[in-house]
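Heads up, one of the protein chains got dropped from this complex, but the rest are sitting where they should.
Here the chain labels run A, B and C in written order, and each chain numbers its own residues starting at 1.
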Amino acid sequence: MQATDTHAHAHGHKGHSHDHHEPGFFSKYIFSTDHKVIGVQYGVASLIFLFFGFLLVLAMRFQLANPGKPIPVVGALLEKLLGSDMAPGGNLSGDLYNSFGAMHGTIMVFLAIVPILFGAFGNYVTPLQIGAPDMAFPRLNMASFHVYFIGGVVMFASFFTPGGTARSGWTSYSPLASVTDLANHFDGQTYWLIGMVFLITSSLLGSVNFIATIIQLRCRGMSWMRMPFFVWAQFVTAFLLLLAFPPLEAAGLMQLMDNLFGSSFFLPQGLVVNGTALAVSGGGSPLLWQHLFWFLGHPEVYVLILPAIGIVSEVIANNTRKPLWGYKSMVYSAMSVGFLSFIVWAHHMYLTGMGTKVATFFQTTTMMISIPSVIILTALFISLWGGSIRFNAASLFALSFLPMFGIGGLTGLPLGFNASDIYLHDSYYVIGHFHYVVAPGTMFAVFAGIYYWFPKITGRMMNETLGKLHWAGSLFFMNCVFAPMFIQGFKGMSRRMYDGGTTYFEGVDPTALSLNKMITMCAVGLGVAQLPFIINFFSSIFVGKKVSSDNPWDATTLEWATPTPPPHGNFASEPVAYRGPYEYSVPGAKSDFTPQSEKP
Amino acid sequence: MSEQSHNAAASHDDHDHDIASHIKTYLIIFGALLLGTVITVLMYYVDFSSMAVTVGVALFIASIKAFLVAAYFMHLMSEKKLVYSLLVISAIFFTGLMGLTLWGTHDTPKNTLMKTVYVP
Amino acid sequence: MTSVLQLLGMPEAAANHAKGIDELILYVHLLMAALFVGWLGYFLYVIFRFRKGANPTADYVGARSHTSTYLEIGVAGVEAVLLIGLAVPLWAKAVDNPPKPEEKPVEVQVMAQQFAWAAHFPGVDNQWGKQDVKFADRSNPFGLDINGDPAAKDDVAVVTEAFLLPVNRPVIALISSMDVIHCFKVPSMRVTQDAIPGLSIPVHFTPNKIGDYTITCAQLCGNGHSSMKGVFKVVSQEDYDKWYAEKSKAGGGGSFE
Partner (left out) sequence: MEIPYTYKARPDTGLYNAKVGIWLFLASEIMLFGALFSAYILLRVSAPDGFWPDVALAWPRGLLNIPIGTFNTAVLITSSVTVVLAWAALKMNNFARFRWLMVVTVLCAFAFLGIKSFEYNDKFSHYVVRLKDGKAVTGHLEVNGKHPGFWNFADQWNLGRLEAEKVEHIEIAVDPARDIHGHVKHVEGASHDHAKQKIATSDIAFLGSYTPATHPFFAVYFLITALHGLHVLGGALVLAYFAFPGAKMWKTNPEQFTNRIEVGGLFWHFVDLVWIFLFPVVYLL
C-alpha cells in the first residue's frame, strides 16, 4: 500500500519546494526524500556498523588466540557493561562469545554490507546511471532507510537486555534459539527477531523501489542493453531480496511465536533440556526453520556479491579504458545466477539427514550455479586483455577483487559436493570460503566504489597515496587472516568454538592453535591497515583536492554527466542515452571515451 | 525504445459503455464466487467418506475462484506482459519453496526415524 | 596421492569409506588449483603487459579468441564428471547402503545433549530395551526403562567415559539429540552427521585402525559447544567383546552416575 501512498507526494507540492527554498536541517538530512541523501545516510550508518562488526570479531579473535586470558582493557570494560557472568574477569564467557559471533554475522551481513552495497551505492548511483531524477517512490525510499535504522537500533539495544543478545549464530537455528534463555521470554533472541523483521521490511520496500525505478524511470534511449552492468546487478539483487526475504519474515514470525507464545513450529516432541522435559506441545520441525532460513540465506549471499561485481565492473571498464568484454553474457549470467540461487539452498543442509535424490538435486544445481559465476569472472578477466590499465586506488581494489572472489568461489566447490562436504562442513574451511567472498571480496568492491564515486558525491578527490597504502595493507592482511583458515579446516577445527579448538587440539596438533594466534595478529593488522582509509575519508571531505570537472575519471556512464555534486533532481537537462555504457577507446573517436549522453 | 506519444494505459477501459459492460461482468463474477463458496462448504458436508476428494475439490474450486478474482477484478485478463512475467517468477519460486521443502524433509537416509518416542 | 591432503593438515583416515571422500576432496582441489594458477598467471601477465605505461591506447575489441568459451565448457565438464563419477555415488553409498546383517554390524545409538555425547548398545541379548522420553533425564539420556523392561537390564549405556568399537567391523550409529541440534563429527573417520532432536539418523562406517578418536560437535549448541568433546576407542574384537560383556553384565544402569 505504501506504494500508492508515496508517489503522489513526491511529485506533489512538497517535493517540489525543495528546489526553491532552503530546507531545514531535518528535512535536508534526516527526512530527505532525495535518493542521494538517503544513499549517503545508508553509507554512513553501514560504515559505522561495519566498524562495529569488526570490533566484535576482534574481541572474539583475541579470545580464540588466548583462551582463558582476559582481553586487555576492553575486557574490564565489557565486564562493567555487560556484567560479570557475561565477561567474567574480562574473559568472554561462552555465552558472550556466541553473542558476539551471532551479532558479528548479523551485523556484517544485514546491517553493514548489504546496506552499503544496495542501500548506499544502489541508491546513490542507480538513478543517476539510468538518467532518472530520483527513485520512483522517494518517500518509500526514505521510509526504508528509517526502518533499516530502527532495525539496527533494535539489534544494538539487545546488547543491553538482561540475557544479552541473540547467541544462536546468525543462522539462529531452532531449537537452540528457543531454548537458550527459557527464563526470559523477551530475550536477545526476541530482539534479534524483531530487528530482523524491521530489516526485512526495509529491504522489501527498497527492492520494490529499485525494481520499479529501473523498469520505469530509464531515460530516453536507455534501453535494457544500454544499462551499465552495475544497474543490472542491482536489478537482479533487488529481485533476490524481493522474493527471498518474505519466507524468512514468515519464519521469523514463527520463531517469535515459539519464543513468546510457547508454540512449537520448530520444536519436535520430547525435548529434554538440562535434564527436564520441555513444557511445549511439540509437533514442529527444526528442519522447517533451516529450509526457510536458507531459502533466504543462499540468495542473500548473491545479494552480497552481485552488487560488488557490479561496482568492480564499472571500475574495471573505466580503468582499462575499454568496453567490458562479453557484456551481454555477463547480464545473462547474472540473471541465471539470480534464478538458480533460489534452488540451491539446501547445500547448507547436506548433513541434516538428506536422502540421495534430494542431495543429488541440490548438488547438481550448486554445480550449475558455479558456471555463470565462472562466466562473469572470466568476462571480467578477459576485459583486461588489450586494455590500457590505470592503477589508482579504486582500480587496485577492483582488480584484487578478482582473485579474491576467485579463491572464495573456488573453495565453494568442495563444499558444494555433498561427499566432500561431509568432511568440511561447519569447519573453518567454510569460514575461510565465505570470508574470501565477503571480506576481501565484497569489502574490496566497497572500497573500490568509495574511491571511485567519492568525487561525484563530495566534489573532492581522495588521496591516492593513502589509498594505495590502504590497498596494500588490506590485501596483505586479508590473506593472512583468511588463508590459514583453510588449513585449520583441513585439520578438523569446527567453527564457533570459543576456546579456539583447544579442547580438541590440545596435545594433538599445536599448529592449529598457533595459527589462531597468527590470524589474530593479522586481524589486528587488518584493522590498522584501515587507518589510512579512515583518515583519508574524513580529511578528503574537507581538504581533498577539488575536482576539476564533473567527470574526473573520464568515464562514460550517465552519473558523470550531472553537476558535481548532483542537485536535487539530478540532471541539469533531461539526459538521453545514445549508446552503450562502455564506449571507451572507440576507433576514430576524438577522445578515449564517448559518454553515453554525447550526441552522435 | 520507441517513443510512442500515445498513452497506452488509456487504451482498454476509457469509454463509459465499456465500463458499464465491465460492471455487469463484475456482478456475474460476484455471483459465481458466492456460488463457489457454497459448493465448497456443501462438499464438506456431503462427501463424508473420502477426505482426499473433498480437499481436492475444495482446492480446485478455490483455484477457480482465485482465477476469477485475479483475471477480472485485478484485470489480469488484459494486463501488460511485465506483470505476467513477474507473477510467473513468483509462482515458480513459490512452487520451488513448497515442493523442495516438502521433498527435502521427506527424502531421508534409509532407516531414519522420526521418533516421537525414544525408539531406535 | 591423498597424502597431499595430509600435508594440508587432514588427519590420517581411519575408516574404509574415507578413501572415496579423500579422493574427491583431492580431485576438486586439483581442479581448483589448476584454475587458480592458470587464471592467476594470466591475470598477472595481463596487468603487467597492458599497464598504461606499456599500452597507452586500449584496444576497443580486446580479446578475439574463443579460448574462454572452451575453458568454461571444460570447467563445466570436469565438474560434471566429479559430480556424476564421485560425489553422487559416494553419497548414495553413505546413505542408501547400510551394512547388511550378514556383515554383523555393530549398532549403537548416539545421543547428544548439552554438552556431552552418550552411547547406547543393546547389550548381549542384542535387544534394545524399552525407551520413553518420560524416563529421560541427564543421567539417562536414552530414556531407558531400566526397572520396567527386562530387555533393558543388560543394555550398555555409556554416558561419561569413552565407549569402544571393534576394528574392521561396520558400525551403524543412530545419531540423535535430546535438546538442540548438535553435530556428530569424527574427522579421522570422515563422518559428520547433525544430531537433530526428533530424528534418529543412521550413519555407518567401518573403522580400520586401532586408536582413540575424538568426536567433536560441529553445530553451535550453546555456551559449552566448544567443550563438547567425546571419545571412542577402536579396539580389537577381543578387547571389545570383553568390555561389552562386562558392561552388559553391570546392567543398563551400570554406568550411570
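Just so it is clear, contacts are C-beta pairs under 8 Å (C-beta built on N, C-alpha and C of every residue); 3 or more make two chains touch, one makes a residue touch a chain.
Note that the structure is predicted; figures quoted are calculated from it, not measured.
Put simply, the missing chain touches A, B once the whole complex is considered.
The omitted chain makes contact with just one of the residues A:55, A:215 or A:576: A:215.
Annotation: of A:257, A:480 or A:541, A:257 touches the absent chain (contact as defined above). With the whole complex as reference, residues 1-10, 13-14, 16, 19-20, 22-23, 26-27, 29-30, 33-34, 37-38, 40-41, 44-45, 48, 51, 54-55, 58-59, 61-62, 65-66, 69-70, 73-74, 80, 82-83, 86-87, 89-91, 93-94, 97-98, 101-102, 105, 114, 116 of chain B touch the missing chain.
Those residues of chain A that touch the chain absent from the view are 1-5, 7-8, 10-11, 15-16, 132-134, 136-138, 140, 204, 207-209, 211-212, 215-217, 242-247, 249-251, 253-254, 257, 261-265, 269, 280-285, 288, 292, 295, 569-571, 574.
The criterion applied here is as follows: only the chains that are shown with their structure count from here on.
Shown here, the protein chains touch in all possible pairs. Between A-C and A-B, more contacting C-beta pairs join the chains of A-C. Here the spacing of chain B and chain C, counted between their Cα centres, is 44 Å. Remark: chain A and chain C have CA centroids separated by 32 Å (rounded to whole angstrom). Separating the centre of chain A from that of chain B, both taken as means of CA atoms, is a distance of 35 Å.
Among all residues of chain C, those that touch two or more other chains are 94-96, 133, 136, 198-199, 201.
Among the residues of chain A, those touching two or more other chains are numbered 268-270, 282, 285, 287, 353-356.
For chain C in complex with chain B, the touching residues are 94-96, 98, 107, 109, 120, 128, 131-133, 136, 142-143, 174, 176, 198-202.
Here chain A touches chain B in the complex through residues 215, 218, 220-223, 239, 243, 247, 268-270, 282, 285, 287-288, 291-292, 295, 342-343, 346, 349, 353-358, 361, going by the rule given at the top. Those residues of chain C lying in contact with chain A across their complex are 5, 8-11, 20-21, 24-25, 28-29, 31-32, 35-36, 39-40, 42-43, 46-47, 50-52, 55-63, 68, 71-72, 75-76, 79-80, 82-83, 86-88, 90-92, 94-96, 113-114, 133-134, 136-139, 141, 178-181, 183, 185, 187-188, 190-194, 196-199, 201, 214, 216-227, 229.
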